[in-house]
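Structure provided below as structure tokens; questions to follow.
The complex appears here minus one protein chain, its other protein chains still in place.
Then we have chain A:
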């Protein structure tokens, strides 16, 4: 076991609140876990050696980060700094039907609701998810009443600053026929470790527009997860944008727990020199007539390392499932690396399912043409492939957000150029 995990267990034992029963279960599971190494399937291509003996500050942070507003979006901003919720919830002017609370201060009714979510959607196999179960404080609970359509996007910004370790948890519950848009955004570039896990429960006919913008980079170490449970006719439209960093790992789970649910997952990763990014997605089709459309595309810079594992599991009863998974990659340099693995596991006989993964073949003639006009090889590669990233950005339902992202992604592309 790593010294760091031992510390986690030690700290976990000291926490006592009404979530303790769940926390204790997670503690027990962690106790029984062996620290992942190269032979651990889930961590085969992502080394945790940087975490093993890590010792960072876990107390309150003095940091006062700047948070950029998104032009054209009047979002309801909730700011976490090193795991601590900085937004005063009592001052929020919330639209009818939207409830935002901190679990520690929640009333009995919300506590009951939260108990049905906390560590209930997120599968227990995620090591850092368990760590988060044990250590998360300031747990945010967002509840949208049934039939309520919340127009204002809810934005959760998580900042990690130098020398800090933090664990942040969010629970989101959409009642039947409720509608909402949630933007989760990380930032921070310095030496830090953060975990950020969110569980979403989408009621019948509920619709969620979701964005996870993993914009932390450089020295930041991050372990995160988005876990969605979809009931009958629920619709999820999720876009994940990931920069790489020293170590960044995200697990996404979508559980089709009702019939005729629809999940659209788009993900883009853009890794600059030497960065690491690992995305594991699992789609569980447990009920019939579900649809999943997953498109994951990435560009990997010099000496950068991308890992994608996309699993679709169609249970025996999940007849008439339509599931598609596609992963396309482009390597900007021979020293970049991508490990991609789509996995289909199908136990129903009447389903349509397709998957594929490619590492882009460079269009030599187009490349030559652009270079013959003075454009460098890697810049030309980026231009030729911005289109395939742009295609997913264009599909984002919130075009203002796409508009805000575009110049940042272009700047990111510049950083990725191999010189």
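Quick note on the criterion: contacts are C-beta pairs under 8 Å (C-beta built on N, C-alpha and C of every residue); 3 or more make two chains touch, one makes a residue touch a chain; residues count from 1.
In this text, contacts and distances are computed from a predicted model.
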| item | value |
| --- | --- |
| Undisplayed chain, where the name is taken from the UniProt record, one of "Polysulfide reductase NrfD", "Putative cytochrome c oxidase, cbb3-type, subunit II", "Fe-S cluster assembly ATPase SufC" or "ABC transporter permease" | "Fe-S cluster assembly ATPase SufC" |
| Touching the absent chain when the full complex is considered, from A:66, A:349 or A:364 | A:364 |
| Of A:21, A:59 or A:374, the one touching the omitted chain in the full complex | A:374 |
| Contacts of chain A with the absent chain, listed as residue ranges | 364-366, 368-377, 379-380, 383-384, 386-388, 390 |
